[in-house]
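All protein chains but one are shown at their positions in the complex.
Up next, chain A:
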């Protein structure tokens, strides 16, 4: 049997295949599509944050909600609050951007997707990565990913606000209840998808009961865990669905605000 010695370390005893991969399928397709998908979201996001038409009674664009500055139109302010006064001159969307942004950035699924498609670590399974050294999430900066659960707590709040916005969308542009426009439907669908994504979070799964060793002693938490586990199994799908739904909802509201789409259908 071959022995590992100083002259012949195990790395030399591994099959010395000179090629990066012997895969014959189109392994680059998924990382390429992922890259394109995530980039489109980033580009849209940057545009949306600086776009001023984020409010069209009764709809508020998700990227700018909750609106917390005095520069927000009266009806757009969350519960009428405006803790950020006149001194705040930047787009109000910037104030809250970090919450959903940080949540998705540290999400276990998104981590997988950008480690693979942006950092190529690895680009696909059994395809070697281009980096000389690798320490994973053992040290700074990537060890910070461990804050994810705190972003989860904040994301629950944001999710609830988007649901509240969706409820308000059942009023018409004069504030009378009973309106159901295309915008209402889009905002409701978005709120539902965001909720499915948020509650399917691995940290949520851990908090409900994943951290316990005796499920039988905690029947209610176990039930919650079972429910979260079901959503969690589809976490990737909900990540993409909710990312696009929030983009579509946001764009839709802006188009209404810009007068491209008009009531009563809006």
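In this section, contacts are C-beta pairs under 8 Å (C-beta built on N, C-alpha and C of every residue); 3 or more make two chains touch, one makes a residue touch a chain; residues count from 1.
In this section, contacts and distances are computed from a predicted model.
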| item | value |
| --- | --- |
| Undisplayed chain, where the name is taken from the UniProt record, one of "Tryptophan synthase beta chain", "NADH-quinone oxidoreductase subunit L", "Succinate dehydrogenase/fumarate reductase iron-sulfur subunit" or "Energy-coupling factor transporter transmembrane protein EcfT" | "Succinate dehydrogenase/fumarate reductase iron-sulfur subunit" |
| Touching the absent chain when the full complex is considered, from A:77, A:104, A:179 or A:205 | A:205 |
| For chain A, residues in touch with the removed chain | 1-2, 4, 8-17, 21-25, 108, 111-112, 115-116, 121-122, 125-126, 128-129, 131, 133-139, 142-143, 146-149, 202-203, 205-206, 210-218, 222, 232-233 |
